[in-house]
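This part shows subunit A:
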Amino acid sequence: MSILVVKDLEVKYGDTQVLWGLDLTIERGEFVALVGANGAGKTTFLKTVVGLLPAAAGSLHFAGEEVSGMPVEYRIRKGMAMVPEGRRLFKGMSVMDNLMIGAHFREDRPQVHEDLGKVFGYFPELERLRKRVAGDLSGGEQQMCAVGRALMASPGLLLVDEMSLGLAPVVVERLAEVLAKINVNERMSVLLVEQDVEIALELSSRGYVLDNGQVTMSGDAGELLRHPQIREAYLGLT
Partner candidate 1 sequence: AEDVIKIGAAVSLSGKFAREGEFLKQGYDYWKDAANAQGGVKIGDKKYKVEIVYNDDESDPQTSARLTEKLITEDKVKFLFGPYSSGIATATAAISEKYNMLTMVPMATADSIYQRGYRYVFCPSPLASTGLYPILDLIGTLEKRPATMAIVGPDSLFPNITAEAAQKKAEEMGIKVVYLGKYPQSAADLSSVATAVKGANPEAILCTGYTQDSILLVKSMRELQVNPKLVGLAMSIAVPDFRNALGSAANQVMGTDYWVPTLTYTGIIVKDSDTYAKTYKEKFQKDPTYQAASGTAAGIILQMAVESAGSLDTNAVREALLKLKGQTFYGDFQFNEQGVNTAAKLSVTQIQDGQPKVVFPIQVRQTPVQYPKAPWN
Partner candidate 2 sequence: MTLLEGKAISVSFGGVQALSAVDLSVHEGDVLDLIGPNGAGKTTLLNAISGLCPARSETLKFNGTEISRLKPHRRAKLGIARTFQVVKPFDRLTVVENVAVGAMFSGHKIPTRSRVIERARVALEQVGIASKADLFPRQLTLSERQQLELARALAMEPALLLLDEVMAGLNHAEIEKTMALIQHINKNLGITIVVVEHVMKAIMNVCNRIVVLHFGKKIAEGTPARIVESPEVIQAYLGKRFADRQRRDQAQRAAQP
């Protein structure tokens, strides 16, 4: 069964239309990559899915329910979580509080504590840093904390925007490993937006290519990776 079904989605900023009739589906437990040029509308898409932006037209089904009119809180409660572009931690709060606020809305407290344990399992450095003020962490540590915070919502669908932005290659590698592990262990669906197309497609099972607000290609990640057009436009290989 599909966890997210997007049909004919259109989004506008005032008079400028950014997304044009976009279709996208994610199955439960699937790892999907969304790649595309700058300004293609990837962030806009994620924000619309989660509800930070309104859709101008089209439908958005999440876990079998039409959510496009619903506020952000509703969708989060229903099982979405997002790692926003640029991490956006609550810089003045401790790492621990940042993690816990990810589970802010959850009533199943014992389960929350278990999830906290899991997050520390994936990112042992966070346990060490849990008392530190989040704004003081290095970029990589902050990104880990941001992913951890999203995991604390125990979402059915994890949306990750620009996982590798400004991170050292070693850190990117770490994060990629953890995302893959989470996908498998928790059976959590992941939608990853990433500029590093190679990493993104290696991690995922399917991929979508977005260009000027439209899906121009989609399909099996491995195939996309081998597709000559992708190799040329996004990987610089021939």
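For anyone wondering why these and not others, all candidates are chains of the complex that A comes from, given by their letters.
Convention: a residue touches a chain if its C-beta (ideal position, glycine included) is under 8 Å from a C-beta of that chain, and two chains touch if they have at least 3 such contacts; residues count from 1.
The shown structure was predicted, so the numbers you read here are calculated from the model rather than taken from an experiment.
Colleague: Quick one: in this complex, who touches subunit A among 1 or 2?
Modeller: Candidate touching the shown chain: 2.
Colleague: Going by the contact rule at the top, pick out the subunit A residues touching candidate 2 in the complex.
Modeller: Result: residues 13, 35-39, 43, 85-86, 138-141, 162, 165-173, 195, 197-198, 233-238 of subunit A touch candidate 2.
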